[in-house]
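Only one protein chain is missing from this complex, and each of the others stays in its spot.
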Amino acid sequence: MTASAEPRLTDIGPPHYEKYLHPLIKKNYGQWRYHENLAPGVYCHIAESGDRIYTVRAGTPRLLSIQTLRIFAGLADKYSGGYLRFTSRNNLEFLLDDPARIEPLKRELIALGYPVGGTNNAISNIVHTQGWIHCHSSATDASGLVKCVMDAVYDRFTHEDLPAKLRIAVACCLNMCGAVHCSDIAILGVHRLPPKIQPTLTKVCEVPTLIAACPTGAIRPATVDGKNSVAVVEQQCMYCGNCYTVCSAMPMNDADNDGLSIWVGGKVSNARSAPKFSKLAIPFLPNHPPRWPEVVEAVVKIVEVYAQHARKYERVGEWIERIGWPRFFQLTGFEFTRYHIDDFKHAALTYARSAHVRY
Amino acid sequence: MTASAEPRLTDIGPPHYEKYLHPLIKKNYGQWRYHENLAPGVYCHIAESGDRIYTVRAGTPRLLSIQTLRIFAGLADKYSGGYLRFTSRNNLEFLLDDPARIEPLKRELIALGYPVGGTNNAISNIVHTQGWIHCHSSATDASGLVKCVMDAVYDRFTHEDLPAKLRIAVACCLNMCGAVHCSDIAILGVHRLPPKIQPTLTKVCEVPTLIAACPTGAIRPATVDGKNSVAVVEQQCMYCGNCYTVCSAMPMNDADNDGLSIWVGGKVSNARSAPKFSKLAIPFLPNHPPRWPEVVEAVVKIVEVYAQHARKYERVGEWIERIGWPRFFQLTGFEFTRYHIDDFKHAALTYARSAHVRY
Amino acid sequence: MPDDNPKTELLDELENGPWPSFVKEVKLAAQTSASAQDLLRQLELSYQEKKGHWKHGGLVGVLGYGGGVIGRYSDAGEQFPNVAHFHTIRVNQPAGWFYTSDALRTICDIWERHGSGLTNMHGSTGDLILLGTRTAELEPTFQELAQAGFDLGGSGSSFRTPSCCVGMARCEWACYDAMKLCYDLTMAYQDEMHRPPFPYKFKLKCAACPNDCVAAIARADLSIIGTWKDEIQVDESAVKTYVSSGLNIQKDVCDLCPTKCMAWDGHKLSIENHECVRCMHCINVMPQALRPGKERGAVIMIGGKAPIMQGALLSSVLIPFVAADELLDTVKELLRRIWDFWDEYGNNRERIGELIQRVGLPAFLDGIGLEPVPEMISAPRDNPYIFYQARKDGEK
Partner (left out) sequence: MPDDNPKTELLDELENGPWPSFVKEVKLAAQTSASAQDLLRQLELSYQEKKGHWKHGGLVGVLGYGGGVIGRYSDAGEQFPNVAHFHTIRVNQPAGWFYTSDALRTICDIWERHGSGLTNMHGSTGDLILLGTRTAELEPTFQELAQAGFDLGGSGSSFRTPSCCVGMARCEWACYDAMKLCYDLTMAYQDEMHRPPFPYKFKLKCAACPNDCVAAIARADLSIIGTWKDEIQVDESAVKTYVSSGLNIQKDVCDLCPTKCMAWDGHKLSIENHECVRCMHCINVMPQALRPGKERGAVIMIGGKAPIMQGALLSSVLIPFVAADELLDTVKELLRRIWDFWDEYGNNRERIGELIQRVGLPAFLDGIGLEPVPEMISAPRDNPYIFYQARKDGEK
């Protein structure tokens, strides 16, 4: 079948969600009373009516082939009346009205290699980005990093034994597609060389737009071969790559100098404390595919130190704020460097402006 | 006697403080064990040796005539062996070794018109500035405001019944000589018109320095009668007066538009919470000498609402942070305006960046 | 059809370990897709060289739309001809990411015919992403999707695909119908989504309570976060059940309440509701005993975004409370005013949050006709640099 026979359709918008709702959900829509965690990856919502819907959650790599999607569809047909959904963190959820099917579904998922878990005080799936799979900006791969980290913290996905939820994110460049800037732990691909200005610049880029794109004003007008071009004041460049976003003749990639930084303590929920940005933990780790051992080790270190020291219900950022950053660096053994000290716009507000010091 | 006969002395520095220390203080220097509050304005420090030094504190207007200073000297001779000091908030302290002299000294001070108090959880003396007494920049008088406010909160000086210390400051212009920017309550003189550029400018001021002095870049070069001068972009001027500080040909004074603003919630000590800046409570009140009734009313309002609602040991800023700013405006009845919303450099960090809302 | 198996020594390593492997997925797709094969090869090269091989995206798309497709070309197109073009299509997901097995299969079938067979379920903004196809396939894919009831999402300087939490469909805390609002707004702004009209992207996310399960506050230019105005609903006996089954209510609930507005006297839990900031913590801990109040709605927040270029922003309060049944109209009216202001004053590639920072929130409020209220700020200004507008003559 091809679409050519039909009249051309535009602006129809997404399908109405109601079409895809389990009948029991449609019936009790907006009438849920409470929920219970039955096991890692399994929870149950109880409606005012007494109806119960059971959810089984499984981890996925997000990058899914149609082959696998068809397997998921088949599982849905078999266990959940054909109803399933994805979560905001790329997990898969089957919606069951029959609790007896939970265990068989779990068994089959696990046999297929899809872990059940990610609920409650677990490490859930890693929100991530395109990396070398599809993006021109990336300083690293994303899917590979996710795989390596999740392999290492797998038991934290299938168990719910952390002090609180722990959200990890990966982004392959400073654009931070995803939620790197507000995650408990974030892995961020970074460049460390200024853009390499290409001769094509005068043809393919608009110079004023390009100059305006630099947050630090590092890009200055320059004349190259009698044409309007630009020069980069290297000391003013902090490698954000925004110039490359607006101008393809300013590539940033550099196999030797690209790498990873690690950020901690961000959160999004309003539970207890206000949402927080992630803060720099490690300014640079080398890009070592396929297994990125340094990155994995750093993340595992943070998770373990957190698991050991945080109090119940304390997110990573809440824990660090309680114990203080100096202790965070002591406990993890991470080196504190000049890079940790902010020197962008609001830097002065991050200085320690009280005599409150721990010794 | 004149100095002419003696060799000229320079760079001798201040007298050594030891010369002025009460013998009992010299003996127990660095060996104090604890202190007790005996009454408002009276406290006693007990040394490891068991020695006791008694302090009687009295309020002064800071602006003191030599006539009055001689009276103080006489009181010191009579009651404290000639030893006295001033505090960091311009109060007078007599240092006594004999507790029997406390009451007579108090009585004499009070009879002379100098209230005893200002200790502990009282309103202490107001840190203030020159105003119309001596400064060229002032948008208001300082000594007069202090007198009016202290008259109104007099009982709060002689009693110690507030939840915590309450520090008031007055400054007569945005230079904020003193501690307006970190006071529980601050009264700040403000201008509301841009500088009035004088023709003398081209003679008396250096144009580049002048342009550099404007925090908002409101001052632009301009040519007046063929000479290098400046123009002020009125919408960019926020009346800080810094241009006038560097250039006398840019006066700011304007009897009709100068006035007062009220700030709250600053603190300096590290006790409990970190030091805090004062925040805007009332953007503008008229300049109404000699009694400034609007200002006095506003300060009294804040003090009373605070006294009524704050918990023990809560400084004004700590109290407001606990109850939230919306409630502060409700309780005081002060109007919330566009001026309260920061629009300077770090403005965005003062926006309410969480869904934490009280209703 | 692929004729030989790509050699992927480095990638093969990523088939080991317990977490499901994306390499396995690409290999699965590569069984039937030549572009997935070349993707594997190019990726292996990237892993060897520690360097991406994609060129700066070109402008490609479907007829009449200015977005929905991310153009992508390989810089090693000769070596890997099947990914010489490798554009992705952003398909607007159903609200709440609900599917039936049939819907999934329909998508798979279309994508099998027209693309690499690879997807992202889902992109970070929320779209269902069809990962990689050639320029010529874009229009046919689009039309087949449309016939099946799917449309494209946003990209470029457009209204981006809104997303929402599962909300009323399966959550007891939903304070408004996030899926419906998300759907209604998506439908209302099809034009703004498909024909980029703005200075830059504009994202909107709906979270039905302050837990914000869709990370709106961090990632959306307009965040609609459910909340309530009246008192937390308390089931006393359920509280007791929690306590008797081991909950340390003092330590785990009262002490962690950000405003300390809860007290437990050993028998009764009391809440000073006018001090409660609706953080959700106590409710999260005792879902059977506590529930949001009955007067429900949302706080509207503005300006969240990632760091480029003036630094990351968290959304901040714009309207402290809108009742649930007024949300759609209020948000639409608000968007109209915000977009007008942005249109007039926004620089190229300036997100709304950055514009507000640049002109100042007071000027922005003037511009969109909202009164300032103290709920918009965490504290009043501490600097005395006030742009007074009123003058003596103006005043009296």
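When the chains are written out, they are named A, B and C in that same order, and each has its own residue count from 1.
One rule holds in what follows: a residue touches a chain if its C-beta (ideal position, glycine included) is under 8 Å from a C-beta of that chain, and two chains touch if they have at least 3 such contacts.
These figures come from a predicted structure and were not determined experimentally.
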Neighbours of the unshown chain, displayed set only, are A, B, C
Given C:G96, C:P292 or C:G311, the residue that touches the chain left out of view is C:G311
Kindly state which of the options B:S143, B:S229, B:S261 or B:T350 is in contact with the chain not pictured. B:S143
Please identify, in ascending order, the residues of chain C that touch the omitted chain? 307, 311-312, 382-385
Hidden partner interface residues of chain B, rising order: 1-4, 6, 8-17, 19-21, 25, 29-30, 32-35, 45, 53, 55, 59-70, 72-74, 76-77, 82-88, 90, 92, 95, 113-115, 127-129, 131-138, 140-141, 143-144, 146-148, 150-151, 154, 157, 174-182, 209, 212-215, 240, 242, 244-246, 248, 253-256, 258, 266, 268-273, 275, 277, 287, 289-291, 312-313, 344-346
Touching the hidden chain in the full complex, which residues of chain A are there? Just list them. 174, 176, 181, 188, 190, 192-193, 215-216, 235, 237-240, 256-257, 261, 263, 265-266, 277-281, 283-284, 322-326, 328-329, 336-345, 347-348, 350-359
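Criterion: only the chains that are shown with their structure count from here on.
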Please tell me the distance, in whole Å, between the geometric centres of chain A and chain B computed from their C-alpha atoms. 49
Multi-chain contacts in chain A, i.e. residues touching at least two other chains, fall at 270, 275, 345-346
Mind pulling the residue numbers of chain C that touch at least two other chains? 210, 212, 217, 225, 258, 278-279, 314
